[in-house]
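Before we start, here is the structure in question, set down as structure tokens.
The complex appears here minus one protein chain, its other protein chains still in place.
Letters A, B and C mark the chains as written, and numbering starts fresh at 1 in each.
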Amino acid sequence: MDIKILAESFDPWQEIKQYQNSAKKIKGKVGATSIFVGTMRDFNEGDIIKAMTLEHYPHMTEKQLANIIEEAMQKWQIIDALVVHRVGNIFPDDPIVLVAVWSSHRGDAFDSSRYIMEALKAKAPFWKKELLASDDERWVGKNSDGYESRSR
Amino acid sequence: MDIKILAESFDPWQEIKQYQNSAKKIKGKVGATSIFVGTMRDFNEGDIIKAMTLEHYPHMTEKQLANIIEEAMQKWQIIDALVVHRVGNIFPDDPIVLVAVWSSHRGDAFDSSRYIMEALKAKAPFWKKELLASDDERWVGKNSDGYESRSR
Amino acid sequence: MSIKVRYFASLKEMTGRAEDQLDFSKSVTVKEIWYQANKDKTLPDNILAAVNMEYVSFDHRVNDGDEVAFFPPVTGG
Partner (left out) sequence: MSIKVRYFASLKEMTGRAEDQLDFSKSVTVKEIWYQANKDKTLPDNILAAVNMEYVSFDHRVNDGDEVAFFPPVTGG
């Protein structure tokens, strides 16, 4: 299990490969890997976004993420998990978050990766400030439910 | 959108990178990428598995997978999708299947990748024959529900 | 009416054949095709059928030139 907060741009696929190669317990027993990657869009709430600054609460971030992974491991059969999150200055198409879960079975992998991602959105102390095309800055007020249409 | 049936081993992370680099419509608009990778375990139903042979029904496979992706695109907001599946001789830790979905929002990405994976398991004409430690061979009877415990 | 029949996985082993080429003088269903091609073998319980690579029920009627396939539950992914 690993949690990484990075101030520089990262390649999620490289992070996964590297972690898989170093984590011996993954070998042979994994049947299902579920990955979520969140990247920066160039739009939000009808506006063009040029860049973002991601602030966080050092140590509380890691503590909350560790709690979340722990909860997921109690609910589902997980072999290993990795969470990587960016902080600092971010531009469109930059990866912001990577959640990876390795399990023997797909149901456990899917459910737990989603649980971790939703809990991260709700509890991990990160805050986004957007730089609009107009050069105005604004704090993102709250995370959405994650669907295109809010009518669900 | 792409569907690939491969007779040789593949690196799922390399497939994703390559596809992302070639697919222009992904740029800027993607906020959420949901990936599932199924790999071969060295155990099944209490037995050690040394290898597997994956047979398929050429063309029907592609047709069914295209139907499934089409259905997912009608149900959720998807920007792009990629499905890769192995056939032939497979060994423990080899990737068997890759499902990747790119979307603007995480809910759409998570739900649709899972839908595609479950529908693939139910409808795509692939068949697994296991080679046991005893050198006996056996066809896998049917796909499980994907959870460690069947009591759910 | 000319029909190609294909068998996959354990059904290919059970029938001992990968395919049959059959001729019918009248309209037939998928089930009738199975019994015409495999006179001695009861249609196994959980078998699936496809016509032209789409799933069909066993009372689906085939047309000249159709490709009919029989196979066990799928186990990909």
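Quick note on the criterion: a residue touches a chain if its C-beta (ideal position, glycine included) is under 8 Å from a C-beta of that chain, and two chains touch if they have at least 3 such contacts.
What you see is a predicted model, and the numbers here were worked out from it, not measured in a lab.
Across the whole complex, the hidden chain's contacts among the shown chains comprise A. Residue in contact with the omitted chain (choice from A:K27, A:K75 or A:K123): A:K123. Residues of chain A in contact with the chain left out of this view: 38, 54-57, 59-60, 63-64, 85, 96-97, 117, 120-129, 139-143.
Note that in this section only the chains that are shown with their structure count from here on.
The most central chain, judged by C-alpha centres against the centre of all protein C-alpha atoms, is B.
One finds 26 Å separating the Cα centroids of chain B and chain C. Chain centres here are Cα means. That of chain A falls 22 Å from that of chain B. Residues of chain C in contact with two or more other chains: 77. The set of chain A residues touching two or more other chains comprises 106.
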